[in-house]
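All protein chains of the complex are present and in place, except for one that has been dropped.
So that you can tell them apart, the chains are marked A, B and C in the order they are listed, and the count of residues begins at 1 in each.
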Amino acid sequence: MIVILKNESMTFPAMHEWALAEGIISTADKFAKENNITSITEIHIMIGELQQVEHDIVEFALEQLRTPLMKNTKFIIKAIPAKFKCRNCGHEWTFITGDFTEDVSEAIHFVPEMAHVFIKCPNCGSPDFEVSEGRGVWLQSIKGIKDD
Amino acid sequence: MIVILKNESMTFPAMHEWALAEGIISTADKFAKENNITSITEIHIMIGELQQVEHDIVEFALEQLRTPLMKNTKFIIKAIPAKFKCRNCGHEWTFITGDFTEDVSEAIHFVPEMAHVFIKCPNCGSPDFEVSEGRGVWLQSIKGIKDD
Amino acid sequence: MTDPRLNIIPERFKGVKNIIAVSSGKGGVGKSMVSVSLALAIRDKGFTVGLLDLDFTSPSTHIILGAPSLFPSEDKGIVPPITNGLHYMSIVHYSADKPAPLRGSDQSDAIIELLAITRWEKLDYLIIDMPPGLGDATLDMIRLIPRITFLVVSTPSRLAFESVKKLLLLLIELKIPIKGVAENMVMEESNYIKTEIQKLDLRYLTKIAFNKEVEDSIGDPDKIVSSKFHKDVSKILDFI
Partner (left out) sequence: MTDPRLNIIPERFKGVKNIIAVSSGKGGVGKSMVSVSLALAIRDKGFTVGLLDLDFTSPSTHIILGAPSLFPSEDKGIVPPITNGLHYMSIVHYSADKPAPLRGSDQSDAIIELLAITRWEKLDYLIIDMPPGLGDATLDMIRLIPRITFLVVSTPSRLAFESVKKLLLLLIELKIPIKGVAENMVMEESNYIKTEIQKLDLRYLTKIAFNKEVEDSIGDPDKIVSSKFHKDVSKILDFI
C-alpha cells in the first residue's frame, strides 16, 4: 500500500534500493505490454527480510519510476521473514537482525549470498545452508485492465 | 502395487536398479523406526521417466529387500513424465525416449544429469535447462501402524 | 513469481561497448593475471575500462592489483570504485576476503544480484575474470549478457587443452563470439595449441611466455605493466 513518505529528503533516491525498484517497474511494464494490459491497477511485491531493504526507499523509487501504464497503480509490498535450513544437519532457524555487525549487514544488504560467508548454522556450524524463504525482491503478481 | 513378476530370471537382481531400491528400503525403514511405526502398510515411490528405470526390477528388488517392518507393505510406484525447461530461452518440452542412441540412454539411465551433455533445448540449442519434473527415484510417503 | 532482476540486467550494460569474458575450461592457466594485464593495457591505450571479478569462491584480481578494501558507492545502485584507473567490481568488496563457500545456485544468485545493481559508467571495455569450468557463472553470463564475447586462455599442456576444448566446443555450438585463444606459460617451442585452435577455425591470439617475474609482480600494477608478461599479453590488443 502506498503511504505518504515519512521522509522525502534527497538522500532517499540515491540508495541502491532504487536499482531493485527499477527491476520491478521494468519487469511489470514489460509483462503488461506483452499481455495487452492498458492500465496496471496493482503490483504485488515480496521483499525478503534477509536483505534488510528499506521499504520506504523502495516505495519512493517506485513512485518516481511509474510508467504511463502505472498512473493509478497501487504498490503492495509484503515482507517475508528470512528462514534458513542447514543442508548439513537439517536444522532450521530464522533471521535475527541483531546478530550482525554493521559491516556484515551491509554486505548481506547488497549481496544476500554473503550470508554464507558470515552466518553459520547455529546447530552444526556449517555455512552450507539454504535460504529457504525471505531472499531478494520478487514481483509476485500484477493486476490490470486488459484491452482485448 | 505389487504385481507378479513377468520374468524372474536371475539377471534381474543384478541390475543397478537394485541400488536405488536399497535406498528406498533403508530410508523407509529408518523413518519408520524413528517414528515408532511397527508395521509399514504402504510405501509410495515416484520414479522419474528420464532415467528409464525398469519398474519390474525395482519391484523385484523391493520384494527381496523387505525388512521385518515391511512384512505386509504394499509398494506403490508412480511414473512421473520427464519435463524440461530451458533457462536460456524459457522453452518447455517433454522427454521423448526414441530421441537417443543406446549409449546416451545408458548414460542418462545411470546419471540423469548426463542429459546436459547429450540433450539440447530444441528451441535455442542450449544445454542450460532444468529437469523440472521426472528426475530420479523418490520416496513420496509411507503409511504404517504406529505404536505410541 | 518473477525475478525482477533479470529484466534490468541488459539495461545495466547499455553503456558498455565491448564485453570480454576471460575464460578457460581449466583452472590455474592465468585467467586472472591475463584479465588484469589486459585491462591495464587497454587503459593505457586511452580507453575507459571496467574489470569484473566473477570468480566468487577464489577471487584473485584484488590481490594482483594490490587493491585492498575498497567499497562501491551507492547511487541508485552501486557504482564500482576506481583503482589503478579501472572501474573495478569484485565480490571481495563484500566478502572481506573471507572464505565464500557458495553452491552454484548461490553463486548464480549473487552474480544476478551484482549485475542487477551495478551501474557501470560508460565503458569502452569491460573485462570479466571468470571462474574455471562450465558451471553456473559461465552459463549465466551466456544467458544474461547479450553482447558477451569470450577470450579463452590455455596453457601448452594437454591437460589444460582438453578442458579448454570442451569450453570452446560449447561456445561454438551456442554461437557465442570467441575473440580467440591466448596460450599462457609457454616454456618450449611447440605448435600443438596453435594447430588445435586453427583446426577449430579460431584465432590464436598470442603466446605468453612462462616467466618467473610474474609472481613478483603480483600486487604491483606498475611492475606488471613493465613486464615481459604484459608485453606478451598486449598483443591481444590487435584482436579486440
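We take it that a residue touches a chain if its C-beta (ideal position, glycine included) is under 8 Å from a C-beta of that chain, and two chains touch if they have at least 3 such contacts.
Just so it is clear, the model here is predicted, and its values are computed rather than measured.
Peer 1: The chain left out here touches which displayed chains?
Peer 2: Missing chain, whole complex, touching shown chains: A, B, C.
Peer 1: Of the residues listed, C:V34, C:I64 or C:L151, which one is in contact with the missing chain?
Peer 2: The one listed residue touching the chain not shown is C:I64.
Peer 1: Looking at the full complex, which residue from C:S105, C:T195 or C:S226 touches the chain that isn't shown here?
Peer 2: Missing-chain contact among the listed residues: C:S105.
Peer 1: Please identify, in ascending order, the residues of subunit C that touch the omitted chain?
Peer 2: 25-29, 32-33, 57-58, 60, 63-64, 97-105, 107-108, 131-136, 138-139, 155-160, 162-163, 166-167, 169-170, 187-188, 212, 215, 218-219
Peer 1: Go through subunit B and note every residue touching the omitted chain.
Peer 2: Where subunit B meets the chain not shown: residues 13-16, 18-20, 22-24, 26-28, 30-31, 46, 61, 103, 106-107, 110-114, 116-118, 127-128, 135-141.
Peer 1: What subunit A residues would touch the chain not displayed?
Peer 2: 87-88, 120, 125-128
Just so it is clear, only the chains that are shown with their structure count from here on.
Peer 1: Quick one: label the inter-chain contact graph as line, ring, star, complete or other.
Peer 2: Its topology is that of a line.
Peer 1: Hey, which pair has more contacts between C-betas, A-C or B-C?
Peer 2: A-C
Peer 1: Taking the mean of the CA coordinates per chain, how far is subunit A from subunit B in Å?
Peer 2: 38
Peer 1: I'd like to verify one number: the distance from the centre of subunit A to the centre of subunit C, where each centre is the average of its C-alpha atoms, in whole angstrom.
Peer 2: 30
Peer 1: Taking each chain's centre as its mean C-alpha position, how far apart are subunit B and subunit C in Å?
Peer 2: Centre separation, subunit B to subunit C: 41 Å.
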